[in-house]
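The complex is shown incomplete by one protein chain, all other protein chains being positioned as in the whole.
Going by the order they are written in, the chains are A and B; count residues from 1 in each one.
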Amino acid sequence: MDEPLNLVLFSGTDDKLQAAAVLAAGAAALGRPVNVFLQYWALDAFRTARIGRDHGLAPEAGPEGRAHVVALASAGQQPWAEILRQAKEIGSVDIQACSLSMDLLAIEQSDLDPLVDGVEGVTAFYLSAGAGQIVFV
Amino acid sequence: MDEPLNLVLFSGTDDKLQAAAVLAAGAAALGRPVNVFLQYWALDAFRTARIGRDHGLAPEAGPEGRAHVVALASAGQQPWAEILRQAKEIGSVDIQACSLSMDLLAIEQSDLDPLVDGVEGVTAFYLSAGAGQIVFV
Partner (left out) sequence: MDEPLNLVLFSGTDDKLQAAAVLAAGAAALGRPVNVFLQYWALDAFRTARIGRDHGLAPEAGPEGRAHVVALASAGQQPWAEILRQAKEIGSVDIQACSLSMDLLAIEQSDLDPLVDGVEGVTAFYLSAGAGQIVFV
């Protein structure tokens, strides 16, 4: 598989961001290029001032799901931002902010965590994605 | 890339529909055929009587996210239905309602906005999709 894995991150809750980070890290571990495109509430979660915050969980998690997530974090599970950081060290993981979402949320690139490599439009994303799988999270 | 981009729209909130419309328009701008398959709450949002309504946002948007969306709409951002309409003008964008979801929601094709080209089952969707990427929103 030479085609990249392409992740469009839309959701801003920690469970989906964690699932996405694991998908990115797994593909990077297999030597596949990974392109991440940040939209809406996922982009918001990559602000330097917010990336370490609690971003909540999907509504169906409920108190029991929340308790599991808290327990695993206490036991030393890496947060999603750290998993992405490590994925960038072992492989080719490019993280781009969607320019339309930047406008929507009135974000400047300097507001974003250094994990984010740049800002691009959706057509640039498609050109990077090529024929690789696109996963919308 | 001759393969189509295939969007399965499930969610009925305006933020996801907007993100999906941008993905469709971007692919159409690149000359790629786009197939859209409407299920569940996304299908419901394409009723003529509802397509112009406020369909809410993902739960994590919160009041701050809502304020950004309202501000951008006031500044003249096109709503998702209009982006899809323009995408159909510049490219090949086929929008089909899922027949099972039509039954579920007791919708007739005459209830749907003219953006919707027809009704089909999931196997017809796969045949149109071919080996192109499938994105579930």
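Keep in mind that, in the parts below, contacts are C-beta pairs under 8 Å (C-beta built on N, C-alpha and C of every residue); 3 or more make two chains touch, one makes a residue touch a chain.
Treat the numbers as computed from the prediction; the structure is a model and nothing was measured.
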item	value
Full-complex contact with the absent chain, from B:29, B:73 or B:105	B:105
Contact set of subunit A toward the excluded chain (per top definition)	1, 3, 15-16, 19, 22-23, 25-27, 29-30, 32, 58-61, 65, 68-69, 72, 77, 133, 135-137
Positions on subunit B contacted by the hidden chain, ascending	8, 10-13, 39-41, 44, 55-56, 59, 100, 103-106, 121-123, 125-127, 129-136
